[in-house]
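Complex shown without one protein chain; remaining protein chains in place.
The block that comes next holds subunit A.
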Amino acid sequence: MARRHVSFFKKMLSLEKTPEESNTKMYPWDESPYEDIRTRAALIRSRALCPVTKKSVNFVCPYSGIPTHHDEEAWLNDHDYHENKKYELLKKVNLYEHDLRSGRKFDEFVFPGAQEVDFTPNLSNWDTFLYTRDFSPMNTEFNMAAASKVLTYPVTIASILHKYSPHDAQPKGPVSVEGLRSMSALHYTLYPPFSKGKDSEVTFKERPMRIFIIGAKMEAMLPGYVWKQFGYLFPETKFELHFIGPECYFNPETRTFTSTDQPHGRPLIKRYDDQLTMHYHTHYFHEVYDMGDLFPFDPYLDVFFLFHPGFQTADSVHWDKSLKGLLESKCPIYVTGYHEVDAAREIAWLENHPLHDEMDFLMDQCPNPFGSTKLDLVDSNPTETFQANSDIFAFRGKRYHAIKV
């Protein structure tokens, strides 16, 4: 017993060096045993441009095994690449991709059941969350990458809505006064004021809470039991998850993102259990909004999440049309970005938008503690890595008309 305590102190004070794990073999992507990785390497070669010479990519970085530069000379001349140790991130991308295909036993996807009433989940970071929810231990970074890649979507939403949210109010944290206002409205629904009878709750909980996920793709593919992990954190509330966007429904038969073929633009509804239902609207948000089926919006019961919307990409036209509806709803809108620069780009688009005067910022941009830890790279620029939901911020339509004094 005593020896175990000594070894605990030794390890915590990092007196004991843990042996570095390098027993996983690293394959260059061109010679990977998995065909889809070889295809991706070919895709990088055909699409990407060398960051130094701006010519096509034709040189495989020996550290990471990923084609990154035009030739060895360009690779050697890329000081940014070597000084910031970007190759280490790329090496991780390489190892994670191979690990996911390795066919090892994925214990991290054995999910726990309902949270016992006497135990409170701790949502300060991934480790405490997974421990207090009694997930399988994520002993290696590979376990963590695989688990966080799917859990990031439900747990990010939960970490925002939960009463033990890791985001503090200003000036200690990123949440502004307006943010607290929106949050207290939602908390009123999630944690109703104490009453002896159950009757008084009914007066304002006449319908389930709706969570709109706009521009959904990856998150809409998640099966119900992953979303149920979100439900377990709010056992008293019923939820409707609305996935909105042309790529929100993945047809398992044709293996493509298709429209749901529901008549009159109705959503496809999948019921997971009594608590959770999932609605798939395969239209753009402004189309769904104009149809009016979602009315009325209620800031006490509705919240929007935009996971990496890409306001400035080719979808800009649609976001332009959707923004008006989003702001009119007066419900909080949480937006995530792939990395710091990406989230800053989304904010810049909002700030330069003509409707900027109509919005309040609820939450400054800050790193999301429940972002995915799985690194990935951009095919058209292989030296740029990203992580899903890495940064988060929030805005909302102004609650009242501003009066000039």
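Just so it is clear, contacts are C-beta pairs under 8 Å (C-beta built on N, C-alpha and C of every residue); 3 or more make two chains touch, one makes a residue touch a chain; residues count from 1.
In the analysis below, contacts and distances are computed from a predicted model.
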item: Complex member absent from the view - protein name from UniProt, among "Ras-related protein Rab-15", "Cytochrome c oxidase assembly factor 3", "SKP1-like protein" or "Mediator of RNA polymerase II transcription subunit 9"; value: "Cytochrome c oxidase assembly factor 3"
item: Touch criterion as defined above, residue of A:L130, A:C248, A:V303 or A:I347 at the omitted chain; value: A:L130
item: Residue among A:L95, A:M138, A:V303 or A:L375 touching the omitted chain; value: A:M138
item: Hidden-chain contact residue, picked from the options A:E83, A:E116, A:E253 or A:D357; value: A:E116
item: Absent chain, residues of subunit A that touch it; value: 4, 7-8, 11-12, 18, 116, 119, 124-125, 127-128, 130-131, 134, 136-140, 143
